[in-house]
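All protein chains but one are shown at their positions in the complex.
Right, chain A next:
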Amino acid sequence: MKRTLLITLQACLLAGIASTSFAADKLVFGIALEPYPPFSFKSGKGEWSGFEPEMITAVCERMKADCSLNEMSWDGLIPALKSQQVDVVLNSLSITPERQQVIDFTQPYFFTRALWIGDRSMELEPTPAGLKGKIIGVQGSTTHAAFVKKYYGETSTIRYYNDQDDILADLRSGRVDIMLADQLVVEPLLDNPDNSMLASKGVAPLDPLFGDGVGAGVRKGNDALRERLNVALQSLRADGSYEKIRERYFKSDISALE
């Protein structure tokens, strides 16, 4: 009796070990449910595509991991990472000191500048003095929001949005005077006939608040996974797969600051 019990126990233990080692190769990637073209957008059939979903697929191929996407609101990505609902966030997350206090990042996999967008007919100098008394729209919980809050918070009114598209809509209807957003995301949107009254008002200066490129976020202390991601990202760059994916979505090189 004792023997059978022991054997059963051993079997359970072994099964347990086997299942955990299997589970280690299952990775859940968090993705913001707000579409953010061309980085990530959803089809009517429910499939995600864009630069980042393709990067996720490519990275997982290199790591030989079984990956799945978990959709949630942008605000909830870092909390979900911390509470182990997802293992990696590879979703336009800029590497900032503030975020580095709560999560760890891989090496950056792209760089982007922040761009001011305003009404074509309005003369706007995007300096704190030039935007005095103006209304600035930014997406909340972003590096743009942190930048605007620090330098423009005292003299201008800042409005926070959940969604890039809501700011553009308010910009068109004049409820916001100017917006600060990701250059790679908003520049293509300016070609849309709906936005013909909008124009670029210049690129924001480099600032530590914009972070040091965009990297994949992992839980603090999860160095093994971070290293695996770094190796995978490096090998994608080395053999040109990264460039192939990039070409499909962006005209210019985004792997370094110009």
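Observations
Keep this in mind: a contact is a pair of C-beta atoms (placed from the backbone, for glycine too) under 8 Å apart; a residue touches a chain by one contact, two chains touch by 3 or more; residues count from 1.
The rule is simple: contacts and distances are computed from a predicted model.
Choosing from "tRNA N6-adenosine threonylcarbamoyltransferase", "ABC transmembrane type-1 domain-containing protein", "NADH dehydrogenase subunit M" or "Amino acid ABC transporter permease", the protein name stored in UniProt for the chain missing from the display reads "Amino acid ABC transporter permease". Here one chain is not drawn; of A:25, A:71 or A:98, the residue touching it is A:71.
Contact with the undisplayed chain is limited, among A:57, A:85, A:107 or A:183, to A:85. Hidden from this view is one chain, which touches chain A at 33-35, 37, 41-46, 71-73, 76, 79, 83-85, 163, 165, 169, 192, 194.
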